[in-house]
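Take a look at the following structure, please.
The complex appears here minus one protein chain, its other protein chains still in place.
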Amino acid sequence: MRKTRVMVWNENIHERESEKIREIYPSGIHEAIAEGLRECDSFDVKTATMDMPEYGLDQNTLENTDVLIWWSHLAHAQIPDEVAERVRTRVLDGMGFIVLHSSHLCKPFVKLMGTCCRSKWRENDEKERIWIIEPAHPIAHGLPEFIELPCEETYGERFEIPTPDELVFVSWFSGGEVFRSGACWKRGLGKIFYFRPGHEAYPTFYREDIRQVLKNAADWAKPSCGPKPTLGNVKTPYENVKLVDRSDEFHP
Amino acid sequence: MRKTRVMVWNENIHERESEKIREIYPSGIHEAIAEGLRECDSFDVKTATMDMPEYGLDQNTLENTDVLIWWSHLAHAQIPDEVAERVRTRVLDGMGFIVLHSSHLCKPFVKLMGTCCRSKWRENDEKERIWIIEPAHPIAHGLPEFIELPCEETYGERFEIPTPDELVFVSWFSGGEVFRSGACWKRGLGKIFYFRPGHEAYPTFYREDIRQVLKNAADWAKPSCGPKPTLGNVKTPYENVKLVDRSDEFHP
Amino acid sequence: MRKTRVMVWNENIHERESEKIREIYPSGIHEAIAEGLRECDSFDVKTATMDMPEYGLDQNTLENTDVLIWWSHLAHAQIPDEVAERVRTRVLDGMGFIVLHSSHLCKPFVKLMGTCCRSKWRENDEKERIWIIEPAHPIAHGLPEFIELPCEETYGERFEIPTPDELVFVSWFSGGEVFRSGACWKRGLGKIFYFRPGHEAYPTFYREDIRQVLKNAADWAKPSCGPKPTLGNVKTPYENVKLVDRSDEFHP
Partner (left out) sequence: MRKTRVMVWNENIHERESEKIREIYPSGIHEAIAEGLRECDSFDVKTATMDMPEYGLDQNTLENTDVLIWWSHLAHAQIPDEVAERVRTRVLDGMGFIVLHSSHLCKPFVKLMGTCCRSKWRENDEKERIWIIEPAHPIAHGLPEFIELPCEETYGERFEIPTPDELVFVSWFSGGEVFRSGACWKRGLGKIFYFRPGHEAYPTFYREDIRQVLKNAADWAKPSCGPKPTLGNVKTPYENVKLVDRSDEFHP
């Protein structure tokens, strides 16, 4: 069976500009994520960053990606609309899209959701408890009943998203907020998973439980290779339908 | 416009057997709930309790009820299966059903859900914060962004329910749990709303915000008076459909 | 109770440019729709067309509209992006949005959905049967089990929409297609209903059953007046949360 081609994309700014962040992620957040995924034989994992040509998101790269994992925070506005549109189109065409933490405000995700995707937030070293509320979902595979992150950035509802097709995780924060922290959507032929944790100031992406979530999500989000629908003006296959009026029998 | 006929049903045991509870709800939980609903001109509100003939749930009463609000805790097992089945059938036939707090384990709800409906719980005087995560829902009408209950019984996920059709509220508890505390389902021609708060030991049903939720829910749950579907063996209205095979055009 | 302010917006091109269409809708599709809605006392109904200043969609008009009903076909591209964005923003802020027939490709709907919203289509005078599959939904109020349109344009799946929050109608076409013809979404504080029928060449909007659907939909889509969530950087209300580690008890 062909391996799932996963690409981890990162804006890679915090790690270059802040010594404190670089200490946590010396090779960048993308490499920490990729390292976890590489433990799985069924994945072929690459990374890309925003400073590469065409932001690391050229057409050829996207066409050879089955699942795109995205981390961004400071540079949402720097991604040109046409690049964001290219990512959106590729998702609609079947590519999986895993959107991490502050990437809920990245252009391709916002375009795919149709809503503003804002939320409450607070940097306060609070505790997060990610409750698995849909244990039958493939993304819950091998997880404990909850994942406790001793320190994370706090996000709070209301999270301005369309109702998820499937809500897998809900987070509790010690400061009083809740958050829909693991949410699935289908869009076109593609599958999208938003996963809340992963603030740059915490070593979240080294944790085994978080890595398990990302493995599960990448496997879930891979293209289903279903039919590519025909669209536009089509001919009828069935003609000469004759009505035998029996509406009385339906509505006596 | 005809008024919505709301019946508040209560097992009414705690209030009779415990002086402490009777101090909080001297006329019973059902009367505290009914009092709030009676502020609305569009409701015709009655109450019933388990000690009435046929448990207060005889066929005639159910047929003249548009929305049934249910509170039970100790006596789930005392309701005979046939009475529970009668309630279930009436819901499938269009009656709204609002299920409060510990009533998530009452027989009619469990039968309608198909799952076990258990959860975590703890009596610990914790704080509950009910976040309104779907502010566009009719049940969110007139509510603040969250409702804070200074003391309530704690419930925790996983709540063994089918995925709600609409998830309106998620609760945060100071002890570390989250809970899907306002959830909607359609079943047959009826609508069901589960609402978490309302432990007998707290004066929750006197609060204006909680009463607003119940008014909203009763209005939302009233029968839609849509079509009653025809079932079983039916004749075809359309005969002589002739195939013109054009599958090539669809799948070149 | 304040009336629901409904505005019926129409591009109004077919009716002006084609004598054949003008015979069917001499006052325009918008007036035929408005006429039906005006039978309801609870609506205050206005109309607007694309040839008005600011396309009939100026800020003031939108702010004074509770539910916008939209019909367009030829002129999707003529609506400037900023006007489409204004409509989208107003929906996210609470305005109901009812999208008719070929308007599934209008800019505000496509932006709100995030997908391409294309489908199969065919002008072939086929019969359409709209099955009400969710009879408990408010939009099914007062409808028969199905609505049969003797001649309509055919639309066919796959319809490139996000999974609806609620799927109320599914259409059967004599030529062999099915279509999700009545679909609900929440987006931000607003509610959206897509309704398939209403090709300009058929007198669909004079039918009592179709008018009943539009009345139901306008009532369902009116703003819920729920909370307007706080967003952005917020302070914590709860501090000094101390952990008592009992994870052993959870995972023995």
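Structure notes:
Chains here go by letter, A, B and C, matching the order in which they are written, and residues are numbered from 1 within each.
What we mean here is this: a contact is a pair of C-beta atoms (placed from the backbone, for glycine too) under 8 Å apart; a residue touches a chain by one contact, two chains touch by 3 or more.
In this text the structure is predicted, and so the values were computed from the model without any measurement.
When the full complex is taken into account, the listed residue touching the unshown chain is C:E157, out of C:E35, C:D58, C:E157 or C:D209. When you scan B:M52, B:L92 or B:C225 for touch with the missing chain, the hit is B:L92. Within the full complex, the residue among A:T154, A:S174 or A:T204 touching the omitted chain is A:S174.
Residue in contact with the omitted chain (choice from A:C106, A:I132, A:V170 or A:I210): A:I132. Against the chain not shown here, chain C presents residues 129, 131-135, 145, 156-159, 163, 166-167, 170-173, 176-178, 180, 230, 234-247, 249-250. Listed for chain B, the residues touching the missing chain in the whole complex are 88, 92, 111-116, 118-122, 124, 126-127, 144-146, 148, 154, 156-158, 160, 162-163, 165, 174-176, 185-188, 229-239, 241, 243, 247, 250-251. Listed here are the chain A residues that touch the chain not shown: 94, 127, 132, 134-138, 140-145, 165-166, 174, 186-191, 224-230, 238, 241.
Definition applied: only the chains that are shown with their structure count from here on.
Ranking all chains by how far their C-alpha centres lie from the centre of chain A, first place goes to B.
Averaged Cα coordinates give chain A a centre that lies 34 Å from the centre of chain B. Our note on geometry: chain B versus chain C, Cα centroid distance of 29 Å, whole angstroms.
Multi-chain contact residues, meaning those touching two or more other chains, occur in chain A at positions 145, 156-158, 163, 176, 230, 234-239, 241, 243, 247, 250.
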